[in-house]
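Apart from one protein chain that is not included, each protein chain of the complex appears where it belongs.
Our next item is subunit A:
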Amino acid sequence: MSVAVGEPIQAPSPSCRIDIALAGALQQTCGVVEAMNRDRRCAIVLYDQGCGSIAAAIGLGLPQAFLSLMESSAAECFSASRESEFAVHADIAADPTCREVRDAALAQGLRSSWSLPVAGTSGSTIAVLTVFALVQTNPSPADLQAARTFATLIADTIERSRIDQAIRENLTRLELAHNIARLGYWERDVVRNRAVSFGRINDIVGQADAHQALDLNQLLAKVVPEDRHLLIEAGEDVAANRPHLREISFRIRQSDGEIRHVLAQRRGIRDESGRIVKIVGTIQDVTAQHRAAAELKASEERFRLMAEHTGQLIVDCDIERGEVNCAGAIREILGDAVGTAPKLPLDIWRKVVHPDDLAMVEQAIKRMLKGARISVACRILRFDGKVLDIEAIGSAVIDANGRATRVIGTLSDISDRRRAEAEGRRYLMQLAFLADAARKVNSVLSVADLLQTITQIARDLVGCHIAIGVVWPDEADRSELRSSSASEKYASLNSVALLAATLDESDESSRELKGAMRAPRTAMADEEASSESQIIASSGLLTVPLVTPAGRANGLIRVADKREGDFNPNDERVLGQLANLAAVGIENARLYGELEARVGQRTQELEHSNRELEAFSYSVSHDLRGPLRAISGFTGLLRERHFGTFDNDSQRYIERIEAGTQRMAALIDDLLELGRVTRLELKCEQVDLSSLAEAIVQRLRERSPQRAATFDIQPGLHVWADLRLLEIVLENLLDNAWKFTAGRSAADIVFGVCQMGADRAFLVRDNGVGFDPRYASNLFGVFQRLHATTEFPGTGVGLATVQRIVQRHGGRIWAEAEVDRGAVFYFTLAEEPR
């Protein structure tokens, strides 16, 4: 709280200066001494009361220069008389003690002197009177008597002057005090009906004329209406002759509209007969104090509200006073038992902090008292015995000497934060469990394995002792599947017993369960718990249906006996999510199972048909050629034995029969080959197509050495393929090229590679007869031929075989040609090893 300071104040004169009026009076005294005897000169050395030193030397007939000398220490000889009655120097010229002033004195004609101390009322010396004689003489008794008389007179003069000065100074101080305190003083003589006022009355009241006495009616007019009765009541006291001190507080509206708060005191003064003759009083402008107090109150209120709203306990430890003041969440942090505004001893923390945390807190406090701002989390024992997790933050106020004088700190309840952190950790863990479940659901598991996995995860997910899972039979009439998972608590129960105890068999409604179902833990007396199922049911259950996205319920998950607390909506939510995953997973596992069964069936069918094909091939291989051999054989015999006797037609028939049988044999062989390349297991390796082509070309040349031909084979072409099959491909393609260029004067055959989009395509190009591109799609069908057999031999199976081989290598084959302009066959093979 600050002190209101008014306008600047004139300071009173310092006491060391000599008062002009006193100096004049003392000069006149000197004049009287000198007037009484012309041979005399007089000086008064005035001592200063407060300072104890010479304040001034005063004289009338002596020049100022000499008086100045009298003020100095050179004139010590004249003050020696302070101890003795008189200090007499009969011959200044000869007196050794006057050596320092001798010349100055002689220059003024001063030949002798006698000095007398002037004593004040307290007995101390306040001045020294020195009388000089212009002739060398000893003072006469009359001189001494006169000096004594004057000394008394001087003492009175000085004393009176000093009292006057003190009064003046007091009045000045009073004025100053009035100004500072904004205080006014007034008196009313009841008998004479006269009033006087001092100080700031007029300022306070707002009365313009400073000399006019305060009039009650005028004052009342300025007081705010609500407060007027206070003044009137006070006036009644006087009328009723009650002189006791009365204090009232009221408000004044000044002419500029400003409201001033005024504190007024009055008291009646009685005469000997007991009648009140005078009333004295003070009026003080306490607006500033009033405002400051109001502000303080508002500030304190704000602080209290703030402290309460932060939910924190705010402690202010006054180390010097040894007490702790509390604000804010006192009850919440310290408990009900502590009261609303407790003052606690400084070492209260030793009782409040949990014993396990004491050492840690003590360390922190030490650091804080050295100036560190600390923040510690610890447990406290409330006054009501409850344990609370808190966080304390504090710092000390350190004084100039480095001592801690005060500690301000806050204590917050962090139990909720702790719970939230634990909840957060649990949430993360649950997410991890769900992610694990999602992985498991997506991995290939049988329905039974998946159910077991989900059940295990369910138990970990909600943190309980028992989890069971049930998958109901679906349309395919599979049997119901069940799975259980239990903690060591239920180790005595095998899974059958556990399932029986946890599943309520009679409860058919669980099939119709659309959402989660929660049963809280119920207290049950021991004698009631007659069966395992009752025990488990009373430990709290949570059941969620497994519902597919299509809305079909295919089972349920039930958990029981949570490790901590009851099952809550959060458990319900996460278990529901697990159930959704599980439902989808089970659907998928079932579908997968069905697919697998279907694939198995197809594989079996395929194997069966493969075996039949094998048998067919075997039969074709062994039996179809037999009759041909007979036809060919016996025709051959006929030709051998009777050819010469046949007419021309018959000879031609024989030749036709032989050609037919040969063609039939070739067809059979080619078909068998086609069947073979279809069934053959691929044995892939690095195949050098270039050298393979070279070898084939070599064989072709040998077959018809007379033909003119150019072969252009790109070297270094390697593929990852089955060597035997690729040989068939190249054989067929090069054989065709060789065959269809037979009519050319010079065959021009190319084997190479080119880039076709993203693929590497191998090509066999010839300059043969080509074919009509409109029929290109017929090329690769079995028995499809674009040329007459008589023109070019062939069964029409070769290219079908080639296509089959290329397809088995993950590639494709196509051809480009024009009639009479040659043909190009392209084929690709899968690049990666298959």
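Methods note: contacts are C-beta pairs under 8 Å (C-beta built on N, C-alpha and C of every residue); 3 or more make two chains touch, one makes a residue touch a chain; residues count from 1.
By our rule, contacts and distances are computed from a predicted model.
Undergrad: Choose one: "Carbohydrate ABC transporter permease", "Na+/H+ antiporter subunit E", "Two-component system response regulator" or "ArsA family ATPase". The correct choice is the protein name in UniProt for the chain not shown.
TA: "Two-component system response regulator"
Undergrad: Who touches the missing chain here, A:637, A:756 or A:819?
TA: Missing-chain contact among the listed residues: A:637.
Undergrad: Which of A:119, A:628, A:742 or A:776 touches the chain that is not shown?
TA: Considering all chains, including the one not shown, the answer is A:628.
Undergrad: Touching the absent chain in the whole complex: find that residue among A:474, A:669 or A:816.
TA: Answering carefully, the residue with contact to the hidden chain is A:669.
Undergrad: Which parts of subunit A are in contact with the chain that was left out?
TA: Residues touching the hidden chain, for subunit A, are 617-618, 621-630, 632-637, 658, 661-662, 664-665, 669, 672, 676.
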